[in-house]
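These notes concern the structure reproduced below.
Every protein chain but one is kept in place in this view of the complex.
And now, subunit A:
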Amino acid sequence: MPTRYLFVFAQAHVDFRIPELVSIAELNGFAIIFPDIPEERDPTRPFMILGLEEDEHARILARRCILVKSIYQFYARGSSYEEMHERNRDVRSQWSQYIPDTSFKFVIDGYNRSITQSRQREIINSFSYMAMMGKIDMNNPQIILGCFEERAFHSRRTSKDPALLQVYFGRLIEEGSARSLIRRFDVKRREYFGNTSMEAEMSLLMANQTLASPGKLIYDPFVGTGSMVYTTAHFGAQVFGSDIDGRQMRGKDKQPGIIRAATQYGVASRIMDLCTFDVTNNPWRCGELFDAIVTDPPYGVRAGAKRLGRKKERQFLQRSTCPQPNDAPYIHPTKPYELSNLASDLVVLARYMLKPGGRLVFFLPTVTDEYDQLDIDSMLCEGMTVIANSLQDFGSWGRRLVTIRKTTTAKFSVPSFDADSIETGHVPAHKGFRDKFFQGFRKDAQDTAEAES
């Protein structure tokens, strides 16, 4: 019979909470039991009661999950304080061991309405029936008892007293300690970053989705300034990065920028290597090398997506085969890489390069009004299954962190990346994302653009 735990979440990225918990549980080989009633596992609510086998599992989650604020052993809840107290009396056996001689303190917190000091004192006093005999110790108590009230969302103008939805009570198992990593990986304090660097919190969430841990080999095929390299390496994985544009990885100094930032975080020895190449013309000598592929592909807004080749096929130029005059460096011709082609190519590449059971974790920008589940499904190929799809909403557009697992052990031949020739019949919302972005996602503008072209 699993014990029930009260999870208190940080107020950010609600859609990422459950996938993160499930990933870290999978990484450590234990299960989380989710409530049966849909509204009790609604990820937008800040509290959730989940079943775990033992306290140690709760501690593991609190130490690794970025979105967990704290985890309590669950005692009681209710839609009013009276109901919660009544149920708390019923589970006396769970807390009676702390009555005789355990120092303690109370933590009272509210969601959607703060609780005044005097009201906090009232709430604490309402627990007097527990008759805790130990001394109150605010600095170093043996146990911390937490009471949380969840109130309905309201606007300040309409109501000062939003409806009480639920009161929760429990004993602290562990404060979440992974959130401090957000500060540690703060982009502004990083030795090297660029205008495409991923924010710290998101790159940590991505690292958790890859199941990064010692002994894993992880690859970022669009490494850029290396945002995900640092976080995955921090969790112990060996990381490999490549990019078509070496300048992004190098920066200005002699020592490559990614190595400088990795040195700052103490993970330089886990950056296996960085390479300049086009992922559609890659030099990997075999497949099934990596445990995970994590990337934020260029979608044409900050950084243009490019691949080797020319925009228009033209007569084969004799000039390009000739040695370049004297010291002039050879400039590799590139052509744009349309986002929907890039996304489906990435899935095919991942299926070839991942070990069985390995994960592909990447961001896909999408237009909020036009997004359809089929957009994701239509870019999959056999043996690749979506296990998480979390939206970071920016209003008229958003980006989805898609996690795909390789579920097959079949061997595949080297992918050819001639996506232009593949006709799926479905036009995903992220196709031509760049143009839609710069037209402000206006439907009429798109229609005229299509009519013109």
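Criterion: a contact is a pair of C-beta atoms (placed from the backbone, for glycine too) under 8 Å apart; a residue touches a chain by one contact, two chains touch by 3 or more; residues count from 1.
Assume contacts and distances are computed from a predicted model.
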Pick, from "Anticodon-binding protein", "Ubiquitin-related modifier 1", "Trm112p-domain-containing protein" or "Nuclear pore complex protein Nup85", the protein name that UniProt gives for the chain of this complex that is not shown.
"Trm112p-domain-containing protein"
Per the touch definition above, residue among A:116, A:255 or A:396 touching the missing chain:
A:255
Full-complex touch with the removed chain, picking from A:102, A:177 or A:282, is A:282
Just name the one of A:308, A:380 or A:427 that touches the chain not displayed here.
A:308
Candidates A:22, A:272, A:387 or A:427 - the one touching the absent chain:
A:272
List the residues of subunit A that touch the chain left out of this view.
240, 242, 244, 246, 249-250, 254-256, 259, 269, 272-278, 281-286, 289, 308-310, 316-317, 320-321, 330, 332-333, 416
